[in-house]
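As you look at this complex, bear in mind that one protein chain is not there, while each of the others sits in place.
As written, the chains take the letters A and B, and residue 1 is the first residue of each chain.
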Amino acid sequence: MNKLPILLISLLFLNLQLYAQIDGDVIKPFKGDFLLQNARIFTITDGILENTDLLIQNGKIAAIGKDLPEENHRVIDCTDKRLYPGFIDGGTSLGLVEVNSLPETQDYMELGKVTPQMQALTAVNPNAVAIPVTRVSGVTTVLTQPRGGYFPGTAALIQLNGYTPDQMDAGFRAVLMNFPSAAKAGSYDSRSAETIQKEAEKGLKEIDAIWEKATTYLQIQEKGGEVDYYPEMAHLAKVLKGELPLFIEVNAANDISNALEWVKDKEIDVVFTGVAEGWKVAEELVEANISVITGPVLALPSRQSDSYDSPYTNASILQKAGVKVAIRTQETENVRNLPFHAGFAAAYGMGTEEALKAITLHPAELFNVADKLGSLEVGKNATLFLADGDPFEPKTQIHQVFIDGYKIPMTNRHIRLYQEFLDREMKPEN
Amino acid sequence: MNRKILFPVIILTLINFTNQAQDIKKGDVFIQNAHVLTITDGVKENTDVWVRNGIIHKIGSQLRVPNDIVVIDARGKFLMPGIIDAHSHVALEAINEASSPITAEVKMGDVIDPFDIGIYRALAGGTTISHAMHGSANAIGGQNITLKHRYGTFNPDDLVMKEAPRTIKFALGENPTRVHGRGKNLQPRSRMGVEAVIRNGFEEAIQYKQTWEAWNKAKNQKNNRQVPPTFSSRLETLLDILEGEIIIHCHSYRADEIYMLIQVCKDYGVDKIVFSHVNEGFKVAPELANNTMGASVFSDWWAYKFEVYYSTAYNAAILTKNGVITSINSDSAELIRHLYHEAAKTQRYGGLSDEEALALITINPARQLGIDQWVGSIEEGKQGDLVLFDKHPLSIYAIPEMTWVDGIKYFDRKEDKTDQRLKVDPEETLEPMFLHADHVNCMSNVDFFFTGFGRNLFEHNH
Partner (left out) sequence: MNFKDLLNPSTVSWLFLLILVSQPLFSQSDRNGERRLGSSYVITNTTLIPSPGEILQSQHVLFEDGIIRAFGKDLLIPADAQEIKGDSLFVYGGFIDMANKTGVVEPTIPEKPDNFDPSNPMPEIAGIHPHFNVTDYYQQTNPHDKEWRKLGFTLAQKLPLGKGMLPGTSALLIYGQEGKNNLITENQSIYFKFSTAGGVYPNTNLGVMATWRDLIQNARLYQQHQEMYAADRNIRRLEKNPVLEALIPVIKGQTPVLLEISGELDIQRALKMQDENYFRIILTGINEGDHLIPLLKEKQIGAVLTLNLPEDPSTEVPDGEKSKDFESRIQRAKEAYQKSLALAGKYEAAGIPFALTTKHLPRGDFFKNLQLMIENGLSKEGALAALTVNPAKLLGISDRTGTISEGKMANLLIMTDTLFSENANIHMVVSDGYLFDYSEKPEKLSEEETTWDYEAETEDGKSSGTWKIKQKEGKWTGTITFEDPQGQGMKTTAIENVIITTENMQFSFTVSVKNNTMEVEVSGNLSGEKFSGDMKIVGYGNFPVKAVKRDKPEKSNE
């Protein structure tokens, strides 16, 4: 038999395979120097700058001004468009969950009540499908959190671009704590008022005991004593030393008051999260000078007798009382709705300007990254986006997102499915 | 008769009378100078809408109305028809009769809860009609009920929209296969089984019909030897579906299962079917456009379970552009509060026009529920279900200010009291708190079957 035809056939086959492989381009984020020309710049810290240019160089905002020289920069015309700093979500599970109902894809909860050393960043999947779905909405940076128990773990601030967790690391950690609740947890909760009270007190006692132990651990350590390997206490000791802040999840009004009492004599860096009933105790929070990350805004009132709009107005009431407020979605796959949560807060009393701060500058300050994120200022990270209108408005389109100077491809699986299925008929290529 | 006795007697008679008559309250209102978003006839600027005895009597300008009518100055404001939610579980005491793969006989009308605070909260979001549905545990679930949000009544029947045709819940995919196949060792355990269960049901109904026809023919004949057959309201209901008297609203996600049910319906000559959730509907948009009464979708929900992992928020836009009657529903006590905002998201995800976006929550769900001749747009002769916004309802800054049902104002932001509960537990001292709770949903009442599965199954279960 002649071997030639077989060889030819196999060659042909190989070729076909090769062609099949390169059908369709992969669009990747890339870094470069970009001159964003003639934009309306919402700086957050310095008002709105009309018809102004912004230069991105080496991942930073290199310049903001009128008629900046084009030089060799890639120029993007921003006429009639607006620039905003990337939005920051103050509390999510993004990257820790792929499909919410499948336990195999849930990495936000570890066994045990006291697991402060568990690192959310470790479990963040840089290729989670929800990440590109989120960032094209202008949400560029999120706090991603473990859940469950008294000390569920350490949350990490991540930026939504990168191939490894380290590349995504936005430089902030916080130890989380769930404050024991003395509120009835829903209509199914059949415990008596007394039992609920007792259990909450018991929970706090247990937390106090752990705290005491961590304090002792630190004292021994600081005196130069030998301590056994005890990662939980070692990690809590960092909170005691002020190396890591403590984020306390607390929602019912009474619990908030008790939490304020609990933190009063502790010299630690504290932020309250959730704070659903903050509107009832806003003055106490102001007095204690505690900042708050609240949300979701698009949520049900916490009690049947509450005003229907209490979740919408909570952020505004806190802010007007003088509390520094950041807003979170507490979402996983729909973190992209952050601007809408802020928009509802804006509509129900907060106003657009303050609501913008609640998802830019304020979270950046609470996360100790205000030198890099949260506003459009020279020297800060080039984490920002371009929109054709108010980004809180659903109608507005987000045209381009930059994260740390990377130009982010404005696509994701949702968009690709749209492109494929809008018209199912096969058509010759344009 | 003694006067002292007479007086209570009169009162009692009056109460008696109102109770017997059970008249639905209807009202008159005159809304002046609004931007009227009619839905079916464009936007009319500076226009008046006059509702008389619960019905939109006239639309126009400089209308002459009776002196005693309530006048609402709506200058600069936006008036749209009451929002209609084609998939909800509000105002229900029970959701799932999850004990059998087919429960066509059960009726949500039997478990209406007029005290649900969710009704008021929906009104505060401009939603005036909801389709209170059976859950998604069974391949063929129960008969749904279309409710008008006449909050304040203690009588469950007062909430029922009497004109609405009958509808029934079907469910495909993960939920019925999990509840029955894995939870109870009953078919269906796969999407193959779902089809088989539905076809079996239809076939049994046809046999049932034949049995009864034979009996009805024989029973009055001399020397009849046939005995009475057994009555089954389950099979009666399935027959009514086959005879086109009931609209199917089918919980579904994946394209293959949607396609399957379209084929089954074709085989049995059923054309009254709406697909609900239908996250992968965009993949079979042409089939949905040609063979169904449309799709009722979420604006952006996805990834909460595996069968919605390959979803897109552009679903509503793709369906709309392909000619599918599309609506956006809530299936949630929370989303029902801002369906106008959910509709607005289709402008970000697919660039729908204002008119297209608003149709998703008004005339389109009305068509899917078979009630479009009475509601869903602002037209003379339609029912006076209206909502007034301070800004355009598709704007994030829009706030619903007043909501009317049948010309009666059930919500007014200015007069909104904090505690709107109709009924209070006499023993209650510590009021329960509901945090991020969306406790009523498609999979309520099925927990019993999953005691061994762990709670994560129930965190996201639409």
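Keep this in mind: contacts are C-beta pairs under 8 Å (C-beta built on N, C-alpha and C of every residue); 3 or more make two chains touch, one makes a residue touch a chain.
Quantities reported herein were computed from a predicted structural model and do not represent experimental measurements.
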For the chain not shown, which residue from B:A34, B:A98 or B:A205 touches it across the whole complex? B:A98
Which is it among B:P156, B:G350 or B:P400 that touches the chain not included here? B:P156
Option from B:K25, B:K184 or B:K391 whose C-beta touches the chain left out: B:K184
Among B:G269, B:G381 or B:P426, the residue in touch with the chain that has been omitted: B:P426
For chain A, the residues touching the chain missing from this view: 190, 192-195, 197, 253-254, 257, 277, 280-281, 305
Which positions on chain B touch the chain that was left off? 8, 12, 15-16, 19-20, 93-94, 96-101, 103, 105-108, 110-113, 134, 142, 154-157, 180, 184, 186, 225-234, 418-419, 421, 423-431, 445, 448-449
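The rule is short, and it goes like this: only the chains that are shown with their structure count from here on.
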Between chain A and chain B, what distance separates the C-alpha centroids? Give it in angstrom. 35
Mind pulling up the chain B residues that touch chain A in the complex? 117, 120-121, 124, 282-283, 285-286, 300-306, 309-314, 317-318, 321-322, 333-334, 337-338, 341, 344-345, 347-351, 394-399, 416, 418-421, 429-439, 454, 456-457, 459-461
In their shared complex, at which residues does chain A touch chain B? 98-103, 106, 129-130, 181, 183-187, 189, 193, 196, 251-252, 274, 276, 296, 298-309, 330, 332-334, 336-337, 340, 343-344, 346-348, 390, 392-397, 413-415, 417-418, 421-424
